[in-house]
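Presented below is the structure to which this report refers.
The other protein chains are all here in position, but one chain of the complex has been omitted.
Chain IDs A and B follow the sequence of writing; residue 1 opens each chain.
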Amino acid sequence: MAMTKTQKRKLFTAGRYGILTLWLLVVMFPIFWIFSTSFKPDSEWFAWPPVYWSATPTWSNYLNVWTGLEEYANTQYIQSMQKPWTALRNTLVISVISTTLAVGFGSVLAYGVSRYKILSEARMFQLLMLRMVPPIVIVAPLSLYYSTLHLLDTMTGLVIVYFLTTLPYAVWMTKSFIDEVPLEVEQAAEVLGANRWRIIWEIVLPLIRSGLVATFLFILILTWSEYLLALILSKTEVATLPVELSKYEGSTEGRVYGRQAALAVGITLPLVAAGIFIRKHLARGFSFGMVRR
Amino acid sequence: MTVSSAGGLDTDSTLKLSRKEMTQARAVRRFKWAVLSPLVLVFALILMPVLLLQLYFSFHGWTVYLGSWWDAEFVGLELFHEVLTDSRFGWAILRSLYFALGSTVGCFVIGFGLALLMYRPFRGQGFYYIFFILPMLTVPIVIAYTAEMLLYQKGPINGILSAIAGKDINVIWLANPDLALTTVMILEIWNWVPFSFIIMMAGLASLPREPQEAAHILGANRWRIFYEIQLPLLRPVIILALILRFLEAMAEFPKTWSLFQGGPGSATETLPIYIYLTTWNYFEISKGAAMSYVVLMLMVAIVLAAIQLLRREKSALDKMYATKSEG
Partner (left out) sequence: MITNFGDFTRRHFMKSAAAAAAVGMTSGTFANSAFAATEEEGIIAAAKAGKPAGLRGMIWSNYMAAMKKSSEEFKKLTGTSIASIQDISVFVIPQRAMAEAVSRAPDFDFFHVDSNMIPSLASAGLLEPLDKYMEKAGFKIDAVGTFGNFMKYKGNTYGIPTDGNVHTQFVRWDKVQAGSKAYEDKFGKAPAWPETWEDDQRMMEFFQDQKNDFYGSANLRNRANGVTWWYMMFYSAGGFPFDDDMNPTLNTAAGKYAVETYLKTKSVSHPEAPGWGTPQMIPRIVGDKVFSCQYWDGIISLAENPKKSKTVGKWKYGLVPGSKQSGKLVHRSISSPIASLLINKYSPRKEQAAYMAMWFATLKNSEQIVGDRVNTFHDPWHKGHMSSKVVRKAYTPGGVDAIEQNLKVASPPIYLTGLLEFQDILGKNLSEAYVGQMAAKDVLPKTEEAWAKIVRRVGKKRLIKELASYKAVFPKVDVPT
């Protein structure tokens, strides 16, 4: 018995929504859990049966983490010694600077490759694969080298490393956007006497604005959430948010899940907001020049 | 060296033309060096010394208890021999490969599947799209701690699974040595599906419509169109997505370390974990250096093979569509 075309289509649509919604639940459940745990009082962090949404939600986790006031057994308020705002500031500064450097520099390099082939195709692939050196492989000699250069535990040190490791992505992603800018635009500018740098900064890059934004965000994610290098290369001054998160552990209280969740929400929200904001540009940036148009 | 499409290099007549072209060529060269030299500088000042230092350590036996590292004794290939005959290292490679392959395939299958279902506009597409990219925006260490909360034997995941299945499901996700590595793999998949998803969405959405429409008119069904027209065009993107993900997965550290530290037993001792333990817990910096180089060579071999494959695919596609390769 054959189904009519309309029936087939209805079945397909229903099936599609079903699968998509299923994956949506899989995606959202852990995120929902962090969010709900951040509002749970400590008796509910380990509860069985599990508490999906607290009946007595509380702001105390956020208060504790983000204002530093620690409520303790005897309802005394003492100053917590954790410093999430410092970590947030560190992460913000380091990520934004290294990402800006990577995208700025990378896009100029990409322009050179796209227009003048200043790097051969082989070299371009090699550059991309540079990204694939596992950080664990270089972190030990790097920390030794940095300590002799007095770059250990400095923002400069981390910025340099993050710049190096994200440059390949920056170059590849922006190149695919630059490739799409018609040459005529540049030729017109050349005729009018503009030099190369002006052409790049004032004409080409503005034309690929959305691509730059997508690249910027992707690299920002990478540097924002990087853990191993930040862990080894920081001491007292430049702990970043991911490193900070691992400190929320009391020996007598166990893993303070509620507070970690409150911190985690703070770590994740900026990225999520940015991601949602520029989602339309993500798709184009991720074609890496591999897609035939 | 090619010059911009403003004109080919013409060794011909008039003085005006060749001077213009010579200036152009010089300008391009100046530009090239202006752009490349900072890069070369950073590589030379940061990357090369680090790699050389690591190489030095891999050839010199140094114990931290012995004094300064420049006094270390030359031991030739002894450390490499030790690494290559270390069964614990072999096991770490196997675990890393299992983890990387499993998570790459998982990410790809799910990501591609979702992309296939979603790349044509439909009602709610934007809504789903926002949520589907969220996992990639979460920080891996946050995922690790959340997973820890979720995966207790008496935890929400088991609770939900039990409710669905109708009977008690008491999987020990975190303390069962047979399951631990798979658990991290699942987390990795959850984290990075958006990566494959976005790449494939980009790929699918930008495929030329004409061949597909033509085939449709000629009566080909959906699956044939997919298999014989869309898929070949997507090959380079697919390969690139797979390789990038695979290599990143081989280097995964925060989730595995925060959740398991290599345990239970040695069930999650992957290459990064073993190198980390060797370097920072045992302080066998020299052995860690030798291990790092072996791993590096392994990755380079994989990457070179991948580059070959990618270039072949790309040039095949270029030929198929007979347009000038952009490079």
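Everything that follows uses one rule, which is that a residue touches a chain if its C-beta (ideal position, glycine included) is under 8 Å from a C-beta of that chain, and two chains touch if they have at least 3 such contacts.
Just so it is clear, the structure is predicted and the values come from calculations on it, not from any experiment.
Colleague: May I ask you to name the displayed chains that the omitted chain touches in the full complex?
Modeller: A, B
Colleague: Can you tell me which of B:174, B:240 or B:275 touches the chain that was removed from the display?
Modeller: B:174
Colleague: Return the single residue from A:29, A:46 or A:201 that touches the missing chain.
Modeller: Only one listed residue reaches the unshown chain, and that is A:46.
Colleague: Where does subunit B touch the missing chain, residue by residue?
Modeller: 63-67, 69, 152-153, 172, 174-175, 177, 180, 260-267, 277, 280-285
Colleague: For the chain that got dropped from the picture, name the residues of subunit A it touches.
Modeller: Touch set of subunit A with respect to the missing chain: 46, 72-74, 76, 78, 80-83, 143-144, 147-148, 152-153, 232, 235-237, 239, 246-247, 249-255.
Note that in this section only the chains that are shown with their structure count from here on.
Colleague: Could you put a whole-Å number on the gap between the CA centroids of subunit A and subunit B?
Modeller: Those two chain centres are 15 Å apart.
Colleague: For the complex, which residues does subunit A have touching subunit B?
Modeller: Subunit A reaches subunit B through residues 13, 16-17, 19-20, 23-24, 26-31, 33-34, 37, 45-46, 48-50, 52, 105, 108-109, 112, 114-122, 125-126, 129, 131-142, 144-145, 160-161, 163-164, 167, 179, 183, 187, 190, 196, 221, 224-225, 227-228, 232, 241-242, 245-246, 255, 257, 260-261, 264, 267-268, 271-272, 275-276, 279, 282-293.
Colleague: For a test of understanding, state which residues of subunit B touch subunit A in their complex under the given definition.
Modeller: Touch list, subunit B to subunit A: 1-6, 27-28, 31-32, 35-36, 38-39, 42-43, 46-47, 49-51, 53-54, 57, 69, 110, 113-114, 117-118, 122, 124, 128-143, 145-150, 152, 154-156, 159-160, 190, 195, 198-199, 201-203, 205-208, 233-234, 236-237, 240, 244, 247-248, 250-251, 253-254, 258, 271-272, 275-276, 279-280, 285, 288-289, 292-293, 295-296, 299-300, 303, 306-307, 310-311, 314, 317, 321, 326-327.
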